[in-house]
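Notes to accompany the following structure.
A single protein chain has been omitted; all remaining protein chains appear in their positions.
Chain lettering (A and B) follows the sequence in which the chains are written, and residue indices restart at 1 in each chain.
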Amino acid sequence: MSLTLFLILCLNGLQYGLLLFLIAAGLTLVFGVMGFINLAHGVQYMVGAYLIFAFTGLTGSFALALPLSLLAALAIGLLLEYAVFRHLYARPHLDQVLATFGIIIFLNELAKVLFGPTTLSIETPAFLSGAIQLTEQLRYPVYRLATIGVGLAVAIGLFATISYTRIGMLVRAGSTTPEMVAALGVNVTQLFRVVFGVGAMLAGFAGIIAAPIFAIEPGMGDNILIIAFVVIIIGGVGSIGGAFVAAILVGLIDTLGRSVATDLMSLFFGPSMANQVGPALASMLIYILMAAILVFRPKGLLPAKGVVA
Amino acid sequence: MARDRMIGAAIFATLLALPLLLPLVGADYLMGLLIKAMLLAIAAISLDLIIGQGGMVSLGHAAFIGVGAYTAAIALESGIEEILILLALTLAVTALVALITGALALRTSGVYFLMITLAFGQMIYFTFTSLAAYGGDDGLTLWSLATLFGSDVVQNGEGLYFFVLATLLATWAGVHRIGLSRFGRVLRAARDNPQRAEVMGYPITRYRLVAYVIAACIAGVSGLLMMQYAEFVSPAIATWQRSGDLIVAVVLGGLGTRNGALLGAFFIVLMEEILSSLLHEWRLIYGPLLVILVLYAKGGLADLMAPRAKGAG
Partner (left out) sequence: MTKIKHLGAGTLAFSLLASTAALAEDLKIGMVVTLSGPPAALGQQIVDGFQLALDQKEGQLAGLGVELIVEDDELKPDVALLKANTLIEREEVDFVVGTVFSNMLQAIFKPVVESETFLISPNAGPSTFAGRNCNPYFFATSYQNNQNAEVSGLIANEEGFENVFVMAPNYQAGRDNVDGFRQTFEGTVSDEVFTPLGHQDFSAELARISTSGSDAIFTFMPGGMGVRLVNQFDEAGLSETMRFMSVFTTDETTLPGQKDAAVGFLAAGSWAPDLPNEANAAFVAAFEEAYGYIPGSYAMQAYDTANLIESALAATGGDMSDKDAVRDALRAADFTSVRGDFSFNNNHYPVQDFHKLEIVKREDGQFHTSFVRTVAEDYADSFHAECDM
């Protein structure tokens, strides 16, 4: 593997990892604080991507569409919470799985009906469209570097909020002993709603920044949701720091693994075969990691203290 | 209990009689649909054994369907055509895979069990996609199918229908039996109060593992039959979404009730068929329907049909 390739793979892995973190952050809080399994969290990612597509089309400007999309993603998250999810908090996990599965089916189909089954794409915003010279032969798009920067900034902001603000303290307390927090006069329902809304908005934000790079299509949130679950299990349910470490880890392992595994398989098989076996093996890596964590360190890498789930 | 059995008997009597009526209206298509529903029902009943009775929610059960289908398909491709031999192979391979994954997975419980079964399910799924010699992602068309004592009676049409029906009946009766046995009672005791069951001297992990392996084997058999019916196998048979569908069938039908899983599976297949023939965008109805059923029909379909006390086998 050449140094250029390694560098690109690391950047891609980092970028993918930060994207995963944005999705996993909301998921781990909702799961950790409320003990609620929300399979429909992945569709928020899809919703974000479609929103930026729609608003960019309407306003003609990415910069204008961005805040509009974020607000709309928040609104949709809160609407779902109000209409469906709040009735499920006290229900068994299976009911939560089933109902949120129903939401996925509905929203995926709705996206297909509203926007068609075709893959959509939006252009990279003009102010981020260039590329920088990485090596003599190769340039790397500025937009991708920008997503890495923004992802890191959000991660730091989130971490600071959880660690140092009153609301962050309540969230931490809420995830450990919700009864105690309620007894102290905090409106737990309200707290849950805030956590839920922020989580939905972060997943939507991930969809927004992914839109110019990846394809916008119905069902795009399904597989990333499963990976996000893997991330929060590896990191430790309810732990923001854990989610961050695990997301970066998963992003790098997955991206580098694909390339390395394919190279490794090429030693034994022809190119077509190697490209079939390599990525398949690489895709297994993160699940192997998760299974190992569950068997040997069930609380995750950086567990939050005393989580309800 | 008696009521449970009566509903079961009524369902099976209907399934037995239908092929006699079908030629009158001339619909091969409906027979195919019923086969599909029965195949899903077999897998759903097996999942209900571990979810309903064992309290172990697995999000990787479809992987065992895949293991069964691929084992049989690969054996077929290597020239083994006798379905009874394929059955034995399928049972052996799924049992082995379930034993290994189960032993590890059962070190966890609750949501963590769900996630670790998902992990194993995904590993198995990606193993299928890597089988380049058997089509990889594209799947494999089976140009020769399994035979029963050298005859092609179980390859399609009524022969296959009755073979699947017999398997479904055996599954239903077998799981029913387990529910009534001491084994079943221990399993439910471990679900409701693991500490107490343990104190009473039952090695609950071993009980759970046995249930997990039995369920996997039944799912494997349904996989073998799915391959035989579809004449095709692809990794899609083992995706986590398929495992989700199975959970939907079990929960929708009613947890821990044999008829529940049966009804749930038929409900899903027929609902999909009816809705999709009415409206191309049928999922717009199906999704909210699931949500409404969860919110308002807590005991599942079986409960709607025959309300009764919870928790009985």
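Just so we're on the same page, contacts are C-beta pairs under 8 Å (C-beta built on N, C-alpha and C of every residue); 3 or more make two chains touch, one makes a residue touch a chain.
Quantities reported herein were computed from a predicted structural model and do not represent experimental measurements.
Write down which of B:T71, B:T94, B:T167 or B:S234 is the residue touching the left-out chain.
B:S234
Please identify, in ascending order, the residues of chain B that touch the omitted chain?
Residues in contact with the chain left out: 25-30, 32-33, 136-139, 141, 143, 230-232, 234, 236-237, 270, 273-274, 277-278, 280.
So which bits of chain A touch the chain we can't see?
These residues of chain A touch the chain that is not shown: 2, 4-5, 8-9, 12, 112, 116-119, 121, 131, 133, 135, 137-141, 144, 213-215, 217-218, 255, 258-259, 271-272, 275-276, 279.
Here is the rule we go by: only the chains that are shown with their structure count from here on.
Counting in whole Å, what is the centre-to-centre distance of chain A and chain B, each centre being its mean C-alpha position?
Spacing between the chain centres: roughly 32 Å.
Applying the document's contact rule, which stretches of chain A touch chain B when the two form their complex?
Contact set of chain A toward chain B: 37, 84, 87-88, 91, 93-95, 97-99, 101-110, 112-113, 222, 226, 229-230, 233, 237, 269, 272-273, 276-277, 280-281, 283-284, 287-288, 290-291, 294-295, 298, 309.
Using the touch definition from the top, list the residues of chain B that touch chain A in their complex.
By the definition above, chain B touches chain A via 51, 57, 104, 107-108, 110-112, 114-116, 118-120, 122-123, 126-127, 129-130, 132, 136-137, 240-241, 244, 247-248, 251-252, 255, 281, 283-284, 286-291, 293-295, 298.
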